[in-house]
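Below you'll find the structure, written out as structure tokens, and then a few comments.
And then chain A:
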Amino acid sequence: MEHLIDIVLLGLLMITGFAIVRMKSLLAVAMLTSIYSLLSASLFVVLDAVDVALTEAAIGAGISTILMLATVALTRDEEKAPRHTPLLPLAVVTVTGAALIYGTLDMPHYGDPAAPVHQHAASAYLHDTPGEIGVPNVVTSVLASYRGYDTLGEVTVIFTAGAGVLALLGYRTRRRNIQGPGIRKLVVLRVIAKLFFPLILLFALYVLFHGDYGPGGGFQAGVIFATGFILYALAFGLGNAQRVIHHPLLRIMAAVGVLIYAAVGIEGILLGGKFLEYGVLADDPVTGQHLGIMLIELGVGITVAAVMLIIYYGFVSRQD
Partner candidate 1 sequence: MTSVYSIGYMRSHHESRQTSYYSYFAVALGSVMGIAFAGNLFTLFIFYELLTLSTYPLVTHAGDDAAREAGRMYLGYLLGTSVMLLLLALIWTWSLTGTLDFRSGGILEGTVTPGIASILLILFVFGIGKAAVMPFHLWLPAAMVAPTPVSALLHAVAVVKAGVFTILKVAIYIFGIDFLAEVPATQWLMYVAAATILLAAIVALRQDNLKLRLAWSTISQLSYIVLCALLVTPLGIVGGSLHIVMHAFAKITLFFCAGAILITTHKTRVSELNGIGRRMPWTMAAFTVGALSMIGVPPAAGFISKWYILLGSIEAGQMIAVGVIITSTLLNAAYFLPIVYAAFFRAPEGNTGNVNSDAHAEAPLTVILAIAVTATGTLALFFVPDIPLELAQQLTGESK
Partner candidate 2 sequence: MLLSNLPALQVVIPLVSAPVCLLLRNPRHAWACALIISWLVLAMALLLLQQVYTLGTISYAIGAWATPWGIEYRIDMAGALMILIIATVGAVTMPYAWRNIQHELHRKHTGVYYTCYLLCLTGLLGIVVTGDAFNLFVFLEISSLSSYVLISLGPSRRALTAAYQYLVMGTIGATFILIGIGLLYMMTGTLNMQDISQRLPEVADTRTIRVAFAFVTVGVSIKLALFPLHIWLPNAYTYAPSVVSAFMAATATKVGVYVLLRFFFTLFGLQFSFNAMHVGEILMLLAVAAILIASLVAIFQDNVKRMLAYSSVAQIGYIILGISLATTAGVSAGMLHLFNHAMIKGALFMAMGCIFLRLGSVEIHNMHGLARQMPWTMAAFVAGGLSLIGVPLTAGFISKWYLVNAALTDGYWPLAVLILVSSLLALIYIWRVVEAAYFHLPGADMHKVREAPASMLIPTWLLIGVNLYVGLDAGLITNIAQQGAASLLGQALQ
């Protein structure tokens, strides 16, 4: 059964991918991309990667699609045909693909328990996490502690994106509340949005604090939090949204999140340990790990939420 879903999903992905190549309408392409992302998220669930699925759904299908739609709205909708025949690209792609397929021939089989990936470090993570970190979700323990430094890098990447969009698109605060006449008429949407808004924020907090036990964590929470505001902005106008969270605040939030994370790391040094060593944060190492993970997830969440909104504001404020 699992395999069947797998095959079907992969097939659908392929169809979507080809459709994206062929389609000329960029609006349609953006929507198809969203579908592609959602399909991958489903596939991730089938492949037991629930955390990834949640993130892909929120980031890939959610935020990315919004950005694409915003860009399509700003640029021309239709794609022009390429000037050159695509022979060279086709050749490059064929060669690359052939190389990769050649590489698969010696790969361990899909799902093979004897594959090296399941032997070395991975089994240790699964084995040691309960004792060393005390968190059931091993993804969280690896993400936040064993490879916490990658995650710091990841937050920095997001922060970079925020700073970059700030530099490229800037922001304009709206005095007047510009709102499409279309949306004003959509009473249903506005009512639903109003209902959903607190629920989404609540769910974000749940995802943030429940990340130790189930799928979720700072990233997903941050994105969901931002999505709530984006929905609000869509339904009630950018001006209103900006009145709730205005731009300078977002800048501060984006910076503070990274700083919280780094501060936890430096605190480890100051307490006589290594950088990002959470064990020294409390008397009991496991408690220290808990504390550390909680704090850094918070930092991640703040930065991600802030940067998502900075990016969104940046794109939307260009629509004049």
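Definition applied: a contact is a pair of C-beta atoms (placed from the backbone, for glycine too) under 8 Å apart; a residue touches a chain by one contact, two chains touch by 3 or more; residues count from 1.
If you want to know what made the cut, all candidates are chains of the complex that A comes from, given by their letters.
Just so it is clear, the structure is predicted and the values come from calculations on it, not from any experiment.
Comparing candidates 1 or 2 against chain A, the one that touches it in this complex is 2. The touching residues of chain A, counted against candidate 2 in their complex, run 99-100, 102-108, 115-122, 124-125, 128, 145-150, 152-154, 156-157, 159-161, 163-164, 166-168, 170, 251-252, 254-256, 258-259, 262, 265-266, 268-269, 272-279.
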